[in-house]
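This report concerns only the one structure given below.
As you look at this complex, bear in mind that one protein chain is not there, while each of the others sits in place.
All chains are identified by letter, namely A, B and C, in their written order; residue positions are counted from 1 within each chain.
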Amino acid sequence: MKTKIKQLLTKGLLKENPVFVLMLGLCSVLAVSVSVINALGMTLAFTFVTVLSEVTISVLRKWIPKSLRIPIFIVIIASFVTILQFLLQAYFPSLNKALGIFIPLIVVNCIIIGRIESFASKKPVFDSILDGLGISLGYGIAILSIAIVREILGNGTILGYSLFGTSFEPALMFILPPGAFLVIGIEIGIINHVSKKASRKEASK
Amino acid sequence: MKIKTFHPGGMHIPDHKDRTKDKPIVDMAPGKDLLYPLSQHVGIPAEPIVEAGQEVLIGQLIAKAQGDFSSNIHASVSGIVKDIKEYPHPISGLGTAIHIENDFQYSMLPSIKPPCFESEINLKAFVSFIQEAGIVGMGGATFPTHLKLNPPPDSSVDTYIINGAECEPYLTCDHRLMLEKTKELFDGLQIVQSYLRFKKVIVGIENNKMDAIEHLQNYVQENPMDVPVEIVPLVKKYPQGAEKNLIFATTNRIVPVGKLPFSVGCIVQNVGTLIAISQAIREGTPMIYRVLTASGDCLQEPKNIRVPIGTLLSDIVTFCGGFVKDPKELVFGGPMMGVNQRSQDVPVLKGTSGIIFLSTLEPLHETSCIRCGRCIENCPAGLMPYRFVELAKKNHFEDANHYFVNSCIECGLCTYNCPARIPILNYIRVTKQELKRKRSR
Amino acid sequence: MKQNQTKQIVTLGITLSLYCIIAALALSVTYSVTLPQIQLQQKKATEESMKSIYPDAISFTLCTDNEQNPIFHNQVIDNCITLDCIYEGRDQTNLLLGYLVKGSSLGYGGPIVFIYGLDLDDTIHSVSIIEHSETPGLGANVIKDHFLNQFKGKLTSDAFLVKQDITPITASTITSKALSEGIKKSVTYVRENITELTNENEN
Partner (left out) sequence: MSNYVITASPHIRNKINTAFLMNMVSISLLPATIGGIVIFGWTNTLPLIALSIISAVVSEALFQKLLKLPMSYLDGSAIVTGFLLALCCPPGIPLWLPVIGSFFAIFSKQVFGGLGHNPFNPALIGRAFLVLSFPAHMTSWLKPFDVVTTSTPLAVFSEKGMSGVLGLFQGSVSTMHKSMFWGIRGGCIGEVFILGLLLGLALLLLTKTIQWYVPVTYMGTVFLVSWMLGMDPIFSILSGGVMFGAFFMATDYVTSPMLPQSKIIYGFGCGFINVMIRFFANMPEGTTFAILLMNVITPMLDNRIKKPVGFVKEKTS
């Protein structure tokens, strides 16, 4: 049981990382990872929607007809996203401003619908919560690792605090879209290299 | 006057012909041992008809052609057949050869005499005599001559092209032949003309042999023939002497892919072949001698020599006064299309136009393609050679067919020019072999 | 068979409707709960920026015409410049400090919503950016003080031309132009049409 929990929670980190391995939901990752604070906010919003949707659908899974599952998934996800948006507008207006259009876009983020389709609609509630948390963790780590690099290189700051003093001139490109592609590409390259090396080691054992 | 040439591709290569181009052809006596490989031509190897221990005379048939697409082999010295077994072969590496020990008597076979044809002109008898004499193309491709002189009945051949281009660097034997054996050359032409009745004869010569061009032009003026003979100077550009390129340069006709020159009404023959025909008809001697150029930066005295076929290279080296530098590479034929030899223990074949000893090794270190496009620019067949490298590296040999790999004439210009030192031609050869293997399966 | 199919379709339809109704209910509940808070936040945001312009003012009232409609509301001045509304800023003694002009101008990444104070002596008091979606690191520097402070104290008759009396943000000429043109054009428009307003105030 414990290993199962551990496995469900950690699989999103590397083996089934939604961004680096499954390459899902890249649009929001590229756009939001300009600063660490935005990335954190996005991760929280994402976690909120993913976990709640997975739980809801896992609970309701016996009452969802097969032919209607996709519309129902979307209705549920969209409701949670809208609720989230209202809450953000009401209580965290600055975060709402920063995340902007990407909150509504969580609806069509293929990671969530993918997890629901392949996991939550078939598994019990507890497993679904763990799966949602694990996947959100992977998403968060991916988007944060990109955001940290981009914010440091492109703005010279981390979480808004200047790192190198005023004489440092940040390379603006990393904040612009091309920088996002560059960073994500390099990180995927490094991860592939490392995991290939690891699997080769395992095979030689 | 605009000098003719072919398009596209081709380029001038430093030709190094100065070493031997003013040296007259000298006769050379063979050494003690001579080798006669059974495969000296394109086609099926001949079958030996002598046995070990048997005595042979000059001109005696020692191996018989197997069918039409093959050629007879005659002894070029008198002596004793020592054995018939595997010997190093200059082209295929290893092959059955007849070993004859020279008795230094040089006694001719008494039966050798000029043929006596019936009064009426009989192409069939002429062609079969050429076949008996074992004559093959002397330019290097060694295509049996009797096949060339026997165009298929449905083709209308009107132009006879004599190939004096000699575009390979170092080689000068055709050049010397044109200067020294002019009479035999035109005699051979006369003989062929009397059977095949061409409307036009063209002699194509690269313009780095101006003396030969002028000499032949004067000769034609002094001895007019019953057919217009045109001496065409060509741009010095490799591979001007390749059959299809020569046809395009001299007549503007393009041989379609996969077709023979017959299809555009042309027959191309090397000057050496014509002289051999003349000798066979006038004196009855079969093909037992050939003229070749021994050159390269290693030989003491580079020479143009007439040697009996079967002479070992080591004898020729001695005849040329040995080496001044240690040779690293020994090339059989011209340096662009010739074949490397491992040792000097190989004999001269019917198609050996030159022996080149080179002291410098070309770098073999292959770097990555920088896509400069030089291989495409210079390809005389109009191909995209770099593609074959890409495909061969990925083992996509089948796809090479879409890029017409079989149109490649293996002139080697792509490899010669490649700044990244990629042996492009090797990849093409591998591709061709792979495709052949797949087809035969 | 056919009857069966119809039945199935009806069942599915009812199921989906049920889900939708539940979702709609949940949404409307959240909406009604959060709406006052959201409005409060939006008002706070505008008010904060107005406060930053006239720190002395305590009341900001929307200027309206005789029919109680806000004047200049959504007035399109130019293709890319729109006036939103005008506020009056008054201090404790109910003294008119100046007008607050809210408008938007199309920048590089979308509309830049700005608000600025217009003093009674025809000078720009100060400018503040409420909303923008300019490129981070480039156009986003539009919110930086060293750029905005250039507008402080400018006369409405000034040129407001980038590279002449306005130093643009580095490598973001479009953004700089958008803001300075937006201010210039809106202020000119307001000056031309405000007579009634001032009259009203004098009365």
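Everything that follows uses one rule, which is that a residue touches a chain if its C-beta (ideal position, glycine included) is under 8 Å from a C-beta of that chain, and two chains touch if they have at least 3 such contacts.
Everything numeric here is computed off the predicted structure, so don't read it as measured data.
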Check your understanding: For the chain that does not appear here, which of the shown chains does it touch in the whole complex?
Key -> A, B, C
Check your understanding: Quick one: which of B:38, B:205 or B:336 touches the chain that's been left out?
Key -> B:336
Review point. Out of B:79, B:137, B:169 or B:204, which is the one that touches the chain we can't see?
Key: B:169
Review point. Footprint of the hidden chain on subunit C, which residues?
Key: 108, 138, 163, 170-171, 173-174
Practice item. Mind listing the subunit A residues that contact the chain we can't see here? Key: 169-174, 176, 178-179, 189
**Study point:** Residues of subunit B in contact with the chain not shown
**Key:** 8, 13, 169, 244, 248, 254-257, 259, 314, 327-331, 335-345, 356, 358, 361-364, 367-373, 376-377, 380-384, 386, 402-404, 407, 410, 412-413, 415-421, 423, 425-426, 429
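In the analysis below, only the chains that are shown with their structure count from here on.
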Exercise for review: Round to the nearest whole Å and give the separation of the Cα centres of subunit A and subunit C.
Suggested key: 33
Revision key, fill the gap. Per the C-alpha means, the centres of subunit A and subunit B lie apart by a whole-Å value of 72
**Study point:** Rounded Å distance between subunit B and subunit C, as computed from the means of their C-alpha atoms
**Key:** 89
Exercise for review: Using the touch definition up top, name the residues of subunit C that touch subunit A in the complex.
Suggested key: 11-12, 15-16, 19-20, 23, 26-27, 30-31, 34, 37-38, 41-42, 45, 131, 133, 135-138
Check your understanding: Tell me, which parts of subunit A touch subunit C in their complex?
Key -> 34-35, 63, 65, 67-68, 71-72, 75-76, 78-79, 82-83, 86-87, 89-91, 93, 97, 100, 154-155, 170, 172, 175-176
